[in-house]
Structure formats: C-alpha cells, structure tokens
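All protein chains but one are shown at their positions in the complex.
On to chain A.
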Amino acid sequence: MLDLKKITESVQKSLGNVTKRIIICAGTGCVANGSLKVFNAFIKSADELGVKISVELKEEKGKTNLLSKSGCQGFCQMGPLVNILPSGILYTKVKVEDVKEILEKSIKADEVIERLCYNDNGKVCKGQNEIPFYQKQSRMVLKQCGVVDPENIDEYIFDGGYRAAKKACIDMTDKEICDVVLAAGLRGRGGGGFPTGKKWDLTRVQQRDKKYIICNGDEGDPGAFMDRSVMEGNPHSVIEGMIIAAKAIGADEGYVYVRTEYGLAVERMKKAVEAAVQKGVLGKNIFGSAHNFTLHVMEGAGAFVCGEETALIASIEGKRGMPSPKPPFPAQSGLWEKPTAINNVETLATVPLVINYGADSFRQLGTPQSPGTKTFALTGQVLNTGLIEVPMGTTLRQVVFDTAGGVTDEKGKVDDKNFKAVQIGGPSGGCLTKEHLDLPLDFDSLKKVGAMVGSGGLVVMNQNTCMVKMAKFFMQFTQNESCGKCVLCREGTRQMLLMLEDITEGRADENTLTLLEKLAKAVQVGSLCGLGKTAPNPVLSTLRYFRDEYNAHVKDKRCPAGECSNLVNYSINDKCLGCTACARKCPVGAIAGTLKKQHVIDTVKCIKCGVCLDTCKFNAVVRG
C-alpha cells in the first residue's frame, strides 16, 4: 500500500544531498522565450565547469545540485525565469550566454548577479519576496506551481500532497466532505460561482449505481490561461481534488477534459495520471479504503461551447458538443445519463487546501460571500503581464497599479493616465472603467456592474484601444463559436456582428445603435446556454460605459482610439527628416522617399498597422 510518509522520507534523504536547486520555468511563456535552451545550456556548461548537477531527484553519492523544470511561475513577460534555492534568487530574461556566469557565481559561490535580477525602478530585487509583482499576491493554489517538478509525483507528496485525499478517503464520510466544502464557501472558479459543496451534495444524494466526476479543463476563453498553468505546473493537485470530489459524490470514474491546444497540459496530465496509477493513488481501494477511482484524460477538439457542461458531456460521449436544456441537471443525469459533477480545474485544485486546513482557515482570505483566492490571467497594456493569485475582494486598482505595475502606453512605458478599461471574464464578461477601480473583485460585486469573474481573464486596455472594435472582437468570437442550436444565438450574434462591422467601418447611423441594443437583449433572453446568454455582455457593457465612442463612430465617422482602419489614415508631415526608418520597417512597402527627404505613405498599399508611427522618433507620422 502507498506509504506517503516513506516517500516523503526518501525525498527528504535525497534532498539532503542537494546543495542548490536550480528551477527553470518551463511554462508555455518561458518555453516560447527559450527556457528549454537555457535548461540544456545548464547541463552542458555544468559539465564543462565541473559543477555536479543532477536532473532527477534520486539518492546520490555525495553532494550535488538539482536542476529541474517547473510549471508556470507566473511572471511570464520576464521569462525565461531561473529560480535558485535555497537562497531564493530569481533571475529574469536569462539567456543561454548567461548560464556559465550563473554557475560560476551563484552556484559555485553565493553571489548574486545583479544585472539578471528584476529591476524595479532602479531597485534590484533579488528574489520573489522583493519583487512587487509577487509581494502583492497570496499564492495558495499556485503555491506549488513553479516549485515542484510537475512530472515527479514524489515531489508533490513530499510537499504535503495527497494527504487531503487520504484524509477524505479514510477519515471522512461523503457527507462530511460536502459539508466542509460548503462551510468553506468554495465557489466554482470557472466563472459561475456556484457553491461547490452544494453541487457535490446534489450529486451525492442521487441513488444510482454509477456516477462520474469531470474536470473541465477546456478553458476556451481568449485571454485566460490559469487552468493551463495549474495543469502544467501542478497536475497532481487537480487529481487530488478529483479523488476527493469522487469520494464525496460516490463516483468511481472520472474524466479530465483538456483543450487540445494545450499540448503541454495534456502531456503533463497524462503523465501525472500514469504516475498516480503506478503509486496506487488511483485505482482500487485507494489508501486502503473501499474507494475506487479510475481517471481518464480526454483531449478536446476546439469548441468554446464545450465549456458549457452539457456540451462537454456530449463531446465525451463522442457527439457534437451541443448543450442541452437543463433540467435535468448533470447532477441528476449527466454523462451516459448517470449523475455527474463537473468542476473547473482551479476549483478542484483548491479542494485539497480546504480539506487540509478546514473551512474556517479557508475563510480567512477573501470576502464572506466569496472566500479564498482567485487566479487571474493578467494581460494587455500593463507593465507586468502574467499569472496572479489574489484574495477575492482585492480591488481592481490594486491589481492593475500594484501587482501589474501600472498601465503602459504604445511604447511600453508606464503611464497610469493612459488607463482606459479592463475587460474581465472574457466573451461572457464585461468592461470595467475608471469608476470601478475601487470595486472589489468578487463574484457578487462584479455581477452588480454587469461584468463577471468569468474564468478570470483580465485584459487591461489603454487609450489606444477602441472599445467598439473590442466589442466586435468578442462578437466575432462568440458568433464563430455558437453551436447553432438556438436561432437567436446563431442568427442574432451574426446580425450583431454585422452591425458592429457597419459601425467600425463607418456605414452605421444612430438607428444601428438602438437596434444593436435591442437585439443584444433578445439574444440574452432567447438563448439556451451560457454562451448565448452572455454573448451580448461585452457589447452591452461597452455601450453602457463608452457610449461616446460609439457615437463618434456613428455620427462623426471617427475612431477616437485610431484603431478602426476604415476611419483612420496615416500620413507623414514636414517633421520628417528622411531617416528611412519607417520605410524599412513598413511590412508592405507602402512608404516611399529618398534619404534626407520627406517620405510619403501610399494610402492604397497601407494596411494601417501603425508600425511607422511606433518607429518614428521625430513624431512625423500622424494618425488622423
């Protein structure tokens, strides 16, 4: 039988011989920036310099340094990240050329290489605990992401893993588990905010021979990657949450449904399930209890609507991912008509924390109605993009100006006056503006202003973002993704998109806005599932908060943000010194001119990408 204590002791023993630990972030962002090359450079250079390095945690003869890959450490824009323990040094933007120096100075000796540290306005931050981006967060669910090796189950166990599952399987009844989760006030992190304990209890009371638990890892929201990071960085926490959920509802089989676009998450989830089966964490009589649990990993095939639970179930059954009316709820009749509980990745990864620390302790963070923490994918025009986790109820101001380090302008410089709006909750969500900066981010207060937590995508926009174009973007998305079952969703979103196109391309009049609003409300009412019901949200919330901008497009045929290409023209004025920089950067060769003479833009060829404007150092390119 699985002996957690023995594994922990064995890891402890192996770690005893480890002098230093070098953890390289291998989340998608850092990999894109070349972190795997850095990883390989460490192995090669260590060899050359005679530094002993192991890439696997096992008992070694004599002292060694451990080099491992981790999941997303969150600070994506600063990648590749290299973390050195126990000193806690964090190096940012590490290149292959830096590796030798790191080995010489930081591994052989204990020196800090300042130029590789994060620089906060002139202050060198040596590690995570000195970097404002991390200081302002409360990492609970993400705590182990970026530390434990996601491909090593022993490390997870060493770090306290599978204790909650054991406790739930052996010491708790199904009802007790539901009660604790309900008392903790854990609400679904997928966006809806439904009480998890209640969902489980509804499934638990069904008297049926077979039940299922499903983890929804479909995360189709553009601009969100929290679930991806958890699955990549700490897949065992999701499995542990599923074991607990399965026990609570009385299920012996489960599915992790992962987006196919998330190749690394699929791979890591599969490896984690295999490892868990080998250790006996999954299978029959888990931890010597009467509880059996088999877990499958299923890859999605690219359909946003599959985030909708009934659609997700249909696709596991091998059908088109179309939602069906509720009731019956999946809790009563779900996968193959058996009672089924579907939870989001982050929710399930939070469950072990609730079981380990208890309901009261869980409630210490967050608000009374929305306890705990929430991860957000912070993107757009801010200094520090990445993955963050803050207590529920943190204000938008704190997130944007403290954690994210402020709003940036087109050239990437911080300029807080440039703040325009935050789009929250993806295509189902809405916009927040300056007046909402002190609004606490939690399920209920966001709902009140016509937005929602959604899956937690936070896209910060500056003055150069056109809100109408933004609304059109989301409409395009939901229109593409509509499964087509409901007429209002299928045709209504299409008409809404056409109207938005008319607006951004200068063909609309004031009636268009009235019609658009009317239709938006009809789509909300006339659609069956969450996709259609929430599809008009971005339009309605931008119409509510940025009416002026819509009016400018409609009445004056002008795009104030300068983004709608039909309503914008680029030209070069007499400030031009003829440096040719813009002509060289222009991707379509639309700029002509000779050296030291004023250049001209060919408006027919111009694709209005604005690269010339960004390139020109003399403010000679004008957008009008």
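Going forward, a contact is a pair of C-beta atoms (placed from the backbone, for glycine too) under 8 Å apart; a residue touches a chain by one contact, two chains touch by 3 or more; residues count from 1.
As a working rule, contacts and distances are computed from a predicted model.
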Options "EboA domain-containing protein", "NAD-dependent Fe-hydrogenase 24kDa NADH dehydrogenase component", "Ion-translocating oxidoreductase complex subunit A" or "Cation:proton antiporter": UniProt name of the undisplayed chain: "NAD-dependent Fe-hydrogenase 24kDa NADH dehydrogenase component"
Per the touch definition above, residue among A:156, A:225 or A:443 touching the missing chain: A:225
Of A:477, A:550 or A:570, the one touching the omitted chain in the full complex: A:477
Hidden partner chain, touching residue among A:316, A:354, A:396 or A:432: A:316
Residue among A:141, A:243, A:387 or A:539 touching the omitted chain: A:387
Interface with the unshown chain - residue positions in chain A: 28-29, 31-33, 76-77, 79, 219-225, 228, 259-262, 298-304, 315-322, 377-381, 385-387, 423, 426, 457, 459, 461, 465, 470, 473-474, 477, 480-481, 483, 585, 587-588, 607, 609-611
